[in-house]
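This report refers to the structure that appears directly beneath it.
Removed from the display is one protein chain of the complex; every other protein chain stays in position.
Chains: A, B and C, in written order; residue numbering restarts at 1 for each.
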Amino acid sequence: MLGLNKRDTSFLIIVILLTMFTPFLMQPFSEGSAMAQFNGGYPDLMAKVAIFGIFAMGFNILFGLTGYLSFGHAAFLGVGSYSAVWMFKLLTLNVFPAIILSVIVAGLFSLLIGYISLRRSGIYFSILTLAMAEMSYRLAYSVFTPLTNGETGLQLRPGDPRILDAADASRYPNLFGLELSTSYKLEVLNHVFTFNVGFYFCAVIAIIAFYLTLRIFRSPFGMMLRAVKSNQNRMSFTGLNPRPYTLAAFVISGMYAGLAGGLLAVMDPLAGAERMQWTVGGEVVIMTILGGAGTLLGPVLGAGAIKYLENIFSKINETVLHSWFSFMPDGMEDVVVSFFAFFTGKGWALTLGLMFMLVVTFLPGGLVEGGQRIWNKIRRKKPDTPNNNPAE
Amino acid sequence: MSILEVENIGKRFGGLKALDNVNLSIKEGTVHALIGPNGAGKSTLLNVLVGKLVPDTGSVMFDGQSVLGRAPHEINQMGISRVFQTPEIFGDLSVMENMMIPCFAKRDGSFRMHALERMMDEKQIVASAEEMLVEMNMIDKREMHAAAMSRGDKRRLEIGMCLAQQPRLLLLDEPTAGMARADTNNTIDLLRQISEERDITIVIIEHDMHVVFSLAQRITVLAQGTPLVEDTPDNIKGHPKVREAYLGETAV
Amino acid sequence: MSTSNFTRRGMLKTGAIAGAGLALPQILSAGSHSSYMNAPTGSTVTLGFNVPQTGPYADEGADELRAYELAVEHLNGGGDGGMMGTFSSQALQGNGILGRKVEFVTGDTQTKSDAARASAKSMIEKDGAVMITGGSSSGVAIAVQGLCQEAGVIFMAGLTHSNDTTGKDKKANGFRHFFNGYMSAAALAPVLEKMYGKDRKAYHLTADYTWGWTQEESIAAATEAMGWETVNKVRTPLASTDFSSYIAPVLNSGADVLVLNHYGGNMVNSLTNAVQFGLRDKIVNGKNFEIVVPLYSRLMAKGAGENVKGIFGSTNWHWSLTDAGSKAFVKSFGTKYGFPPSQAAHTVYCQTLLYADACERAGSHNPCAVGEALEGFEFDGLGNGKTLYRAEDHQCFKDVLVVKGKENPENEFDLLEIVEVTPAAQVTYAPDHPMFAGGELGACNAG
Partner (left out) sequence: MDVIILQLLNGLDKGSAYALIALGLTLIFGTLGVVNFAHGALFMIGAFCAVTLQKVLNISSEAIDPTKTDFLGNPLVVKTPYVVNWFGPETGALIIDWSVPLALLVAVPIMILVGFIMERGLIKHFYHRPHADQILVTFGLAIVMQELIKQGFGANAIPTGAPDAFKGSYDFGNLLGFDPNVIIYPYWRMIYFAFSAIVIGAVFAFLRFTTFGMVVRAGMADRETVGLLGINIDKRFTIMFGIAAAVAGIAGVMYAPINSPNYHMGMDFLVLSFVVVVVGGMGSLPGAVLAGFMLGILESFASMNEVKNIFPGIDQIIIYLTAIIILLVRPRGLMGKRGVMED
């Protein structure tokens, strides 16, 4: 189906199902229970996971397949966001023109940066991309303020021209009139599930992006990219110039980043310069490695893990901890709470750092390898389980 | 008719003369061996031929066209393939994929995306890759991780990958180094077959004189970056200067 | 990764929901069940405290959080009531807000617009917060203010000093108690004139982003109006950590005053560097060389150590004020935490009380009703004297403190001394003042 073999088709279907049921999967705990704090099924987080999943998927096409480690992909994310918001301001709040422009502009920008950076390899390439992204960030924050609105970020204003929109059209990003912020809530057995138009929009695009990634992985082009990573020497002694292949991968991943940037602006029409900072570019590197570089699902898992940790752990403050451990005797409760407070709330970054260290040390293949190990253990216990292990 | 003309090649590394005024003419359809002690400049010469090194002086003409100043992949496209001393294959890819890449290169030497095509839909390429694997006697290993194979198998694969491109000139850098005697004999047979059936010119660097004298029609002896003598194997065997300088220390 | 396992679980779930959905069909769309976003339905109301907990302003954030917790305690009738006793409006009863117990959620802005908005969104979408407050920088404040306007909740800004927050980026749902760059300049200029005279040459070092520019614009205009000459304005990159190459040429320029339009880490480092270069020991044009830091923060002044001694600046509030409100606040904060509150703590405490009070007076949490209750609201007893929440731009107009780094501090908190309390009238400007023009409040949004 869709040019995929049977195994990949079932893999794609599983991914589609997982994505479509995200509002349930990320909301496992009932309202009011102590564990409700860990529910992540609200629109913003779900959409962020989808968007950063796209970002990481694209990055993985470059890094996972060719091995070129770029620290500058934040620049394309930022450029995508700026393009989308400008489109909102000038033309229309319909999301399609904005997203299309984001992808195009990011593609052109990555062509320029890729053309220059790919003249070098290894750490020299990494530093070139880092330098260009950091330059973009700093200029966007200061000198380019008329274009980017600097520190405050580019945002919508009532006075924007929006020449294609009717006077009574929606004032928020919309899908032909349907506002992306519209949500439907389903209350079942004390669970509240939120179905948000914006999330499903991002989810559909993420699935399309995933499908394209799958096709690229399975294509001769994908094979060539892996060949670049494996042995550039043999590649050129086989009559193939690696440069166009790496550049194509760079531009494709830049376009994915631009798409993600555009979607960020669609979900929340504000584009800030911080999106271009090297820390954001570093974040996508981390997502990809954490999930499993070069695997199909790994980068998405990595993106989910980091965004979840950032948004959920940072909200577990001492008051919440006290409410969890209130059953303990007073002195003990304080000790336990102050221990956990070290890792949650304002200490969430510590947990993040520890997680990087543990995963990289013990699971060199990232979270996907962890999943595989667990799967293998289960399989060894039940040898008759069918061998269905598509998340390679 | 000579296919490769090397004239006055000189290359210095700092104060060291790696190649000094090398002249060489390779006849089409022959097996030509380069021998000489370590450091004689054999590998440096090969590196010049494939575009990995740019010489300080001289010219290299392949089939009437200059090779110098071209990138390695362009030289390869002209019809020169090379087998390295340590096998250079795509270790992270399967054996089949390793073989498909030169088949692709043969068809699309210049860059084409193929990004949304299915690899297995490339029937012609799959077929020719499989054919080559059969010929190399490796078809049963097609799904194997290339890096996991034995050294001998890697060498066979590399030779197969070069042949898949149907080159006119094949350069081999010590193809039997570190091989057991049986493997060496297999390799000799393979190379002889290549030379005779496929009409491919072969330049081979080799220390094992058994291999050299079983295969070569012409032999050039290099010493200290410069050709000492060039002749047929029989004459080389009896050449006093060569015996003294090189073969004297080697049991023939 | 065992994807097939996931599917099985996913299938089970769907089944269960389909069944339950039949039994209990209750599909709601936003706003259909109530007249405004996140209207509290039970016996509690949730506020969202969105402060920097990581990144360079984490200490300000921590102090804000302390003040929030104190405010919640007071609103719910705990503690000594703090400024609730001195607040001129006596609508608050100590029984929560409108009889609902106040609960809160916290989040980390990381001092980044994206993270701050994500955190605010999660408070609104996940926790049902009806008001968002906090922050320690203008970029974040403006970003979150815009978000709250779109989402339909009230935003009570924390520490944000840029003119734009209530200028060109003002929003109907956003309110600022803190003062701004213009007010700093208007309060400082007369004091500088008195101390340093009319004939001065000023050299500006300015953080190269929006807040820095509005601060520079404000202070340059105010000092030029009283006769000072601006010799040079130099922009410094936000990411700078070492200002030596910007400080070194100052003396060479013939200037005799250095104005540091810096905040946070920039301010600590540029001031430290300026003192290091011995600028303050020099005599230029026959006068002592002076340094001015328009926006002072005690927590940050601490980072610059002894270098702040004798240096003028302005601040929103200081714990050494002796009015009843300030004393009550310092007492309850100091008793609870063991040290005096910062200006960031003060402003967010006031904002929380002001919000609760407006709800009481409006009789609703509806953002539009609350906004209406805050607009044009005049009050006293929150530490800054008589204050007006101006309806036109949602900016508080109140007395501004001009302070000086103390020469002989008595303890580690005693870093600043109040030189003058500039009355509100002197720092008030027209709503359409050019430095604030270009924006419009728009209509309030209730979601």
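Just so we're on the same page, a residue touches a chain if its C-beta (ideal position, glycine included) is under 8 Å from a C-beta of that chain, and two chains touch if they have at least 3 such contacts.
Just so it is clear, the model here is predicted, and its values are computed rather than measured.
A.B. asks: For the unseen chain, which displayed partners does it touch in the full complex?
C.D. replies: A, C
A.B. asks: Among the options C:C148, C:A220, C:L299 or C:A356, which residue touches the chain absent from this view?
C.D. replies: From the options C:C148, C:A220, C:L299 or C:A356, the contact with the absent chain belongs to C:L299.
A.B. asks: Considering the entire assembly, which residues of subunit A contact the chain that has been omitted?
C.D. replies: 63, 67, 69, 116, 119-124, 127-128, 130-132, 134-135, 138-139, 142-143, 278, 282, 285-286, 289-290, 293, 342, 347, 349-350, 352-357, 360-361, 364
A.B. asks: Since one chain has been left out of the picture, which residues of subunit C touch it in the full complex?
C.D. replies: Interface with the chain not displayed, on the subunit C side: 54-59, 62, 208, 232, 234-237, 239, 241-242, 244-246, 248-249, 251-252, 265, 268-269, 272-273, 276-278, 281-282, 284, 299-300, 302-307, 319-320, 330-331, 334-335, 340, 410-411, 413-414.
What we mean here is this: only the chains that are shown with their structure count from here on.
A.B. asks: Provide the labels of all chains in contact with subunit A and in contact with subunit C.
C.D. replies: The common neighbours do not exist; no chain touches both.
A.B. asks: When all chain pairs are ranked by how many C-beta pairs they have in contact, which pair ranks first?
C.D. replies: After counting contacts between each pair of chains, the winner is A-C.
A.B. asks: Can you give the whole-Å distance between the Cα centres of subunit A and subunit C?
C.D. replies: 32
A.B. asks: Subunit B to subunit C: how many Å between their CA centres?
C.D. replies: 73
A.B. asks: If you average the CA atoms of subunit A and of subunit B, how many Å lie between those two points?
C.D. replies: 46
A.B. asks: With touch defined as at the start, can you tell me which subunit A residues reach subunit B in the complex?
C.D. replies: Residues of subunit A touching subunit B: 3, 5, 212, 215-216, 218-224, 226-227, 229-231, 233-241, 244-245, 248, 252.
A.B. asks: Please name which positions on subunit C make contact with subunit A in the complex.
C.D. replies: 1-7, 10, 13-14, 17, 20-21, 24, 26-30, 53-54, 58, 61-62, 65, 69, 104-108, 112-115, 117-119, 121-122, 125-126, 138-139, 142-143, 146-147, 150-151, 164, 169, 208-211, 235, 237-239, 439-440, 442
A.B. asks: Spell out the part of subunit B that touches subunit A in their complex, as residue ranges.
C.D. replies: 50, 71-73, 76-77, 81-82, 88-93, 97, 100-102, 104-106, 109, 111, 113-120, 122, 125, 161, 165
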